[in-house]
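All protein chains but one are shown in place.
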Amino acid sequence: MYGLDAIDAHNGWAMAFAGACIVLTGLAVLSFIISQFPKFVGLFEKKAQPAPTPPPEPQAQPPADIQAPLEISRAADVYGPLILALGEEFKLEALHALFREQNLPHPHITIRNFWNAGLLQQTETGAFVWTANPS
Amino acid sequence: MYGLDAIDAHNGWAMAFAGACIVLTGLAVLSFIISQFPKFVGLFEKKAQPAPTPPPEPQAQPPADIQAPLEISRAADVYGPLILALGEEFKLEALHALFREQNLPHPHITIRNFWNAGLLQQTETGAFVWTANPS
Amino acid sequence: MYGLDAIDAHNGWAMAFAGACIVLTGLAVLSFIISQFPKFVGLFEKKAQPAPTPPPEPQAQPPADIQAPLEISRAADVYGPLILALGEEFKLEALHALFREQNLPHPHITIRNFWNAGLLQQTETGAFVWTANPS
Amino acid sequence: MELLLQFLQNTGYYLADYRHVLMILVGATFIYLSIAKEYEPLLLLPIGFGILVGNVPFFKGFGLGIYEDNSVLHYLYFGVTSGCYPSIVFLGLGAMTDFSSLLARPKLMLLGAAAQMGIFFTLLSALALGFLPKEAASIAIIGGADGPTSIFLTAKLAPHLIGPIAIAAYSYMALIPIIQPPIMRLLTTRSERRIHMPDPRPVSRKELLFFPIVGLLLCCFLAPASIPLLGTFFFGNLMKVSGVVDRLAKTASTAIVDTATIFLGFTVGASTQADVFLTGKSIGIFFLGAVAFSIATGSGVLFAKILNLFLKEKINPLLGAAGVSAVPGSAREVHLVGQKEDPNNFLLMHAMACNSSGVIGSAICAGILWSFNMG
Amino acid sequence: MELLLQFLQNTGYYLADYRHVLMILVGATFIYLSIAKEYEPLLLLPIGFGILVGNVPFFKGFGLGIYEDNSVLHYLYFGVTSGCYPSIVFLGLGAMTDFSSLLARPKLMLLGAAAQMGIFFTLLSALALGFLPKEAASIAIIGGADGPTSIFLTAKLAPHLIGPIAIAAYSYMALIPIIQPPIMRLLTTRSERRIHMPDPRPVSRKELLFFPIVGLLLCCFLAPASIPLLGTFFFGNLMKVSGVVDRLAKTASTAIVDTATIFLGFTVGASTQADVFLTGKSIGIFFLGAVAFSIATGSGVLFAKILNLFLKEKINPLLGAAGVSAVPGSAREVHLVGQKEDPNNFLLMHAMACNSSGVIGSAICAGILWSFNMG
Partner (left out) sequence: MELLLQFLQNTGYYLADYRHVLMILVGATFIYLSIAKEYEPLLLLPIGFGILVGNVPFFKGFGLGIYEDNSVLHYLYFGVTSGCYPSIVFLGLGAMTDFSSLLARPKLMLLGAAAQMGIFFTLLSALALGFLPKEAASIAIIGGADGPTSIFLTAKLAPHLIGPIAIAAYSYMALIPIIQPPIMRLLTTRSERRIHMPDPRPVSRKELLFFPIVGLLLCCFLAPASIPLLGTFFFGNLMKVSGVVDRLAKTASTAIVDTATIFLGFTVGASTQADVFLTGKSIGIFFLGAVAFSIATGSGVLFAKILNLFLKEKINPLLGAAGVSAVPGSAREVHLVGQKEDPNNFLLMHAMACNSSGVIGSAICAGILWSFNMG
């Protein structure tokens, strides 16, 4: 059997329609629920520690000297996948070119920071590799 | 069936008594044998290398500059599990507090030694972690 | 059944002769084909990039400062297995002795290079280990 | 001499026909794409070499081929037919996925849902082309652009099609840089492509901790048949974000997922034994796969445009294309297309959010299609 | 529409009843304890999430549940029912255990033996409560306070009780900081708790090498049924101390043990499917588990006091409580209780020696109980 007949015979329209509805509804509900997380987490926190004055997340605003590594890690999250597009090993010039090509700010400084954070490492052959999780 | 009847019917007393005897005897014998290890090892050594003068384990008394790492490793064995109680990541103050709380000698020096030995490492977020087996 | 009878009965001569022929022929052909690789690769390269002027493998002659690590890696390939003969951990003197014993040139420099390249590492107990793949 | 002759008649040289040559060329192409072009090498290289191994001609009946009991390949392939490798890969994926940008902007999850429409359109097309319902469902899931999910569903519904469906799914995932950009450009205006997305808000650890638990309960209650995929996926993610079992999370995201990836790719490749693979159905599957990918990309983009009709803060509709979940290929394409219009437009993080909700979406779809076709 | 309706009747929302809700709360509690309180997270987090996964309600008969053939969970659970995961965990444990303080003070091994008395007392109690002998033996082993050992013996003798027994064993191991200290304080005087233990003597490499070999031959000749646990345990330890196979020892103590831990915890958790788990027996098991732990702690402490009657160099009786082998939880408690009395008292290393002999002790007990109940 072929064509619309086959679709009808195998209950195709119902499957496709029901399936589409279910997955859309499901993810819409999940999306709504996680949009309520901040409120819910707040509620939870208030219940748990009734003392209202101390800020619940003291680490939310880290002191200045800690900020830098955090920003590097943030930048790494952003640039990492792009850098992966250069392949496992790449030359430093290729990285500079990529950063310039994509108009990223301060390529030199960013690269130096990555280097210092151990995210960027040099192989024995002089090429560079990107280590997502420096050990 | 319940109660003593059930125990009797299923040969419970015999099982419990025999089981307890066996495990106690077994570990007592093992305990005795390993208490004889030093003698046995000595015997073995004499047989193997009949020359009596050279000390069989020249590394038993390492020179002074090696002593330090050994002591660190010893201290690490002692303190490691305690430090684990602080969780995967902890602040340096928490570690100091723990050492003071437990009256350990020279918290600062010990911590500095751990740091130098790579046992204590700082994460990107500024917290500290304890690495049992520094690579 | 034993002896020549058994060999005859089980078609032994044929198996041994055919087997030996097949493996010799097979590896001889493979040996011949890989001996043609350089030509074949050259052919491939020409087809792929018809521009004749640029050298196909610009990294074939790395600049001077890159040469060193390459040589270390080469030396490591050569000496590594020998060093493994010293066991997992060894003293530096043993390594020196090995190098001298086998008349390898410049033991001190080579050892220092290995050290710098992270191939040779010191354990906490003061012994040395050889790390084939430094991380 | 007789023995030698008999042996020679059992060599691959004697047994080979044009189909083996054809498949070996396919395998070599996969290997070439993975090494020279670096298209999804973690997937294409094992599959490509597996195709070579699976298409060495051999004498049947002695436990050598992947479809013969007692062969080593058959045992290794059991992880595919049982569905275990996909589950284990999802464990590792969960331990590697960062949901913080999704949590910061939950609306993007809708795009991950919309991109699944390609699945249902392909379901209809496959039925219309004469495939049986279970086959059609397995083919349709290619539109989810998720290799392990496709393999899992096919193993459950139409195990005889694992080879072609896996090859189609991975082929199109590798070809994303060629398939997606034209569709994205066709369906969006220049000004839409230039829409900037504001930086996501910081997400607290508690939110990250709640997400895998709520996600599991919600998605798996809705479609219990997605438990084998989403159960391990959210488990891996909880191990990652909990921070109390780092050694387990690290092993899950390295040794465990690598091992499953190696054997999954290698045996799926080897399952393309010429006489099983080269059938009319495979051609139909490849054709439908291309349809599925294109519709998925298009429906994601169009849904974003529809959403924009109701939203104050407009979404860049390119992000819709990242809902197809080919991680991280499609997110990278979205980013690159966006940057071509405006080099200051950074869509990557937002696209990754769509990507990860696309993974969840297609796992749910697999559950739905499986339960429609059970029994 | 009919299809949609039928699908909705198969969702977890429709199929759930109070028992699923109850179990999900239990799972959430485990996760909460593991993350917020950091109680044994390596065990509780996988089990807790496994409980959630195992209690998503689903339509039976289609290869989804852990107790149905062909389901992914069933295949992963095979490592539990076959006893392989516990054996592999013991391989890793062996490669992580340092026996030098035990070798320095062999007498401490007796405390590891004494703490097993809880097992045999619980055996009698379980029989008295009406459990069958094989069930009673499986419940009794909870008193050994060793998760993999309990799971192993239960898999062999009473596989239908794996869920409740594992949950009970791990629950009480997590609750050690609450259960043990009062018992320790009740049974010891202040001056006993203040007894200092002299530093252990240095142990030579040869002794460390002999131990796993002698230990294997002695323990497994005595109770051959403990081979699957102690065989791999001592093998792991020999790999560690030999120093000639460091790469194997490292893999055993990382990738291998982590993988087994993940799947062991996850599938044991998932095996608590509400309809199998929520029975009267489970309540009995939880009650008996608490008894087992308390008696084990008490008998270890009391035995140390009895030993002291004969010894010149007194042993701190708190160390007896570390014989229950919940590594390293109970050793830490002993240390902390000791330090409360006298901050200069360092019991940790000695307590670890009791701990590791407790592991050996309960594996022997498992062998004994298994061989009593074979056939």
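As written, the chain order gives the labels A, B, C, D and E, with residue 1 at the start of each chain.
In this text, contacts are C-beta pairs under 8 Å (C-beta built on N, C-alpha and C of every residue); 3 or more make two chains touch, one makes a residue touch a chain.
Since we're looking at a predicted model, the values are computed, not measured.
Only one of D:11, D:29 or D:308 touches the chain withheld from this view, namely D:11. One chain is missing from the display, and on chain C it is touched by residues 1-4, 6-7, 10-13, 15-20, 22-24, 26-35, 37-38, 40-41, 44-45, 57, 60, 77-78, 81-82, 84-85, 87, 101-103. Residue positions on chain B in contact with the hidden chain: 11, 14-15, 17-18, 21-22, in rising order.
Although one chain is not displayed, its contacts with chain E can still be listed: residues 82-84, 87, 91, 156, 209, 212-213, 216-217, 220-225, 227-228, 231-232, 234-235, 238-239, 242-245, 247-248, 250-252, 254-256, 368, 371-372, 374-375.
Methods note: only the chains that are shown with their structure count from here on.
More C-beta pairs in contact connect the chains of A-D than those of the other pair, out of A-D and C-D.
Chain centres here are Cα averages; for chain C and chain D they lie 38 Å apart. If each chain is reduced to the centroid of its CA atoms, chain B and chain E end up 19 Å from each other.
Residue positions 11, 15, 17-18, 22, 135 of chain A each touch two or more of the other chains. In chain D, the residues touching two or more other chains are 222-223, 243-244, 368, 372.
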